[in-house]
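Part of the complex only, each chain left as placed.
Labels for the chains are A, B and C, by order of writing; each one numbers its residues from 1.
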Amino acid sequence: MDIDLDAPGRQVGSVRFAHSLDNDAWGADLVPIISIRGGDGPVVLAEAGNHGDEYEGMITLLELARSIDPATLRGQLILLPAVNAPAARAGRRCSPVDGLNYNRCFPGDFHGTLSRQIAAFLYHGLMPRADIFLDLHSGGSSLEIMPSNTVEVAEDPAQTRANLDGAQAFGASHAVFVNNLGEPRTATAAASRRGLVTIGTEMMGGGFVSPEALATCKRGVRNVLMHFGLIDGVPERAGDPVVLTVDRSDAYHLAPHAGVFERRVPLGTEVEAGALLGLLHDVFAPMTEPTELRAAFAGTVYALRHPAHAEAGNCCIVLAEAGGPV
Amino acid sequence: MDIDLDAPGRQVGSVRFAHSLDNDAWGADLVPIISIRGGDGPVVLAEAGNHGDEYEGMITLLELARSIDPATLRGQLILLPAVNAPAARAGRRCSPVDGLNYNRCFPGDFHGTLSRQIAAFLYHGLMPRADIFLDLHSGGSSLEIMPSNTVEVAEDPAQTRANLDGAQAFGASHAVFVNNLGEPRTATAAASRRGLVTIGTEMMGGGFVSPEALATCKRGVRNVLMHFGLIDGVPERAGDPVVLTVDRSDAYHLAPHAGVFERRVPLGTEVEAGALLGLLHDVFAPMTEPTELRAAFAGTVYALRHPAHAEAGNCCIVLAEAGGPV
Amino acid sequence: MDIDLDAPGRQVGSVRFAHSLDNDAWGADLVPIISIRGGDGPVVLAEAGNHGDEYEGMITLLELARSIDPATLRGQLILLPAVNAPAARAGRRCSPVDGLNYNRCFPGDFHGTLSRQIAAFLYHGLMPRADIFLDLHSGGSSLEIMPSNTVEVAEDPAQTRANLDGAQAFGASHAVFVNNLGEPRTATAAASRRGLVTIGTEMMGGGFVSPEALATCKRGVRNVLMHFGLIDGVPERAGDPVVLTVDRSDAYHLAPHAGVFERRVPLGTEVEAGALLGLLHDVFAPMTEPTELRAAFAGTVYALRHPAHAEAGNCCIVLAEAGGPV
């Protein structure tokens, strides 16, 4: 790392991860990092580009890096606007360097492939310094997700409650408990286990920048900084979020065969069990009626596959249920 | 081809294009084809999947193939719902078989690579039979385009006028003269040169199925069949389309460098020269302000880059001007 | 898994293995599974497609899945006709998803790549339920192997004896002790360690379906079900199998250089030490006599390289010795 996190003011540089490639024996992968350190106060660690095709958080952190005045900041911001740098460079979910999903790499390994090295650096190098962790996701190229906060469930209900409070501080319209079917290797699961107030987002997706989701994301991050006292100002929020949960395997409605996916409901729709959610057309069997994808249970349409092109097993629709564990 | 285009009624099959590959010396690529032949009347040749990631037309033609009753049809429908079959199988714009853009392959070559063979089959085998040509595009994975008809400009103003009349028969809200900077190798340019009434569409895009554009596309194709007398019914249309033209090189606003593209105007916006249309963020230079993309001239926002990820030279915004040549 | 293994009757579905890819963030790889549960009796777990280019077992299990009547079955069949689903989809030995040989992945890892996840599911999720394990291999694209049973050697001779009895119940003409030079990571080694009666096969190969080997495979699996009392009937067998062993490193006759491999002996031939087994021709050195591949010891020709094209180190001939450890 070519900046000093203990130095006051704004430091801009990068973290070096040594590699050794055919065309560069002794070089490094560079992950951009910005530290803005002001007076006493909490330390907020924020990453975007956990997946390289999720952009609202990147733009939000870039703007923050340029606009926050260290002279008036109480505490410290440590910002990684493109934490999964090779994926962000390529505009892809997973790292083209090792093919891994960085968000399944925690707690990481300094001797592992690049994604694991970055995770280890976050886990061992940055999270111990921080009080609050922001992991700014969108749906990525393959999914559109209802702009919302995600909330980690912790073993200790107090931690879960703190995470939900963080989401409420951010102030998206929905706060969704998503545990990825019990997955412990995500950045937010790791941060929550370490005791940081852990705040996630899903900000639309589809591989493009949604103007509405971007505005929500910018506002939410500033809300968090205000809430925890790092900057002055009155958070903009519209009441408490609706709380939802995704924790059933059959919430994920998968394509039973390859085809062209046609959505039949918009994000946020509340549906009954058995409702028609989408069609799957087989262009190479013109006389065959399209396959109907129907709701496995009553819930809210939380995510939709973005690309029409689908292979067998691809996730087409995700339903969330009302309520949460706390 | 394993169906007989001269046979009455509904014929469903495929056209075989011989190939010779490492793992299949004597097999064929199969392009699905449907003929529905009724009583006397004009012959409508319709293709979708010219680009394999443009779906509204595919679904429209599949539904048509199943629902039109040959007993009441006046004339013939020849439908190719996935004309660029390898691209449609892969959900990609260009053919994974030869890397070519089928829509730059006309008049084709029976001894060329697959895309050229398919073009030659359309040009020499199907277009001579047809009176009307429908080429149903959407914007594809990389572009969102204002749902609209495209209109070919011909040397003979009467042909241009016939093409515009066709667009009016289809009935999208806008009819746009797009000549791809004089490109003669498209399917529509070829059909228009052959004297067919040539009707193109752009139906949103972004690689997903837009419910609104799909409805427009289904309605428009039936409007055309009614207009030319193949089926009964009253076309649904909302008055004459707004006529626009894209024929300037600087209509295409390209990314001057790699970055994250943030659109700042929606499709269909009328803008002044110099108006801010989008930003290009360099995530790896956090202190650098984003590059502004501004309108080269006054016009209507006709197309927007869908993916935020952009390389230098990628097309980010296309402006159309009011009016047309006829 | 979308079926219930405890439910009676025939259940057909798939096991879901979560992945997270650029084009499908929240989808799954699907492995087909069939459970047929009848009255009391032993549980037979059978997999085919351990390698994706070995087909006789796949066809055998598909037919079994459709034809066995749960009403008359004593015990349960758990069938995975394409256990290494990505490899079977591609018709390749190794998984195109992670490049791994599934048969070197046991006991597996639920947090590993897909092949390791599937192995973990078999090892921890299915083998504990089962009494008998059938792993139906053929030689795959690169080898032709004498149709035969393979037998695992266990630390406990009683287990080894049980495995050999299983092979005799299957009833191929040969039962061959193959330990892959002590390899502990195969499916059969894992099942045998768990105490299941473990029955393997090699059913020709070369990437095609051998009608004779297919008949042997279908008959053998039914013989096993009869032998263990799951179905009625009299096993068809022609006496005890010839017992052979492959456990020497020099049993594998490798190509010393690249060339065109010409076999000079058919499968099953008994040869003396030093006998000519094949030639290796260098097409780019026309004046050079072909290299002779000669038997390292006296034995039976157990396997032959199928493709003529060989690189240095490729396995061309495998010899087995008479007899076995029990």
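Methods note: a residue touches a chain if its C-beta (ideal position, glycine included) is under 8 Å from a C-beta of that chain, and two chains touch if they have at least 3 such contacts.
Computed from a prediction, not measured in an experiment: that's the story for all the values here.
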With 3 chains placed, the number the full structure-file assembly comprises: 6
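Definition applied: only the chains that are shown with their structure count from here on.
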Per-chain CA centroid nearest to the all-protein CA mean: A
Separation of subunit B from subunit C, taking each centre as the mean of its C-alpha atoms, in whole Å: 50
Gap in Å, rounded to a whole number, between the CA centres of subunit C and subunit A: 43
Separation of mean Cα positions, subunit B and subunit A [Å, integer]: 36
Complex interface listing, subunit A residues touching subunit B: 12, 30, 32, 34, 49, 53, 55, 58-59, 61-62, 65-66, 79, 81-82, 85, 88-91, 141, 206-209, 211, 214, 260-264, 281, 283-284, 286-287, 289-290, 306-309
In the complex with subunit A, residue positions of subunit C that touch it: 2, 16, 18, 20-30, 111
Touch list for subunit A against partner subunit C, complex: 51, 53, 92-94, 101, 103-104, 139-143, 180-181, 183, 185, 249-250, 252, 254-255, 303, 305, 307, 311-315, 318
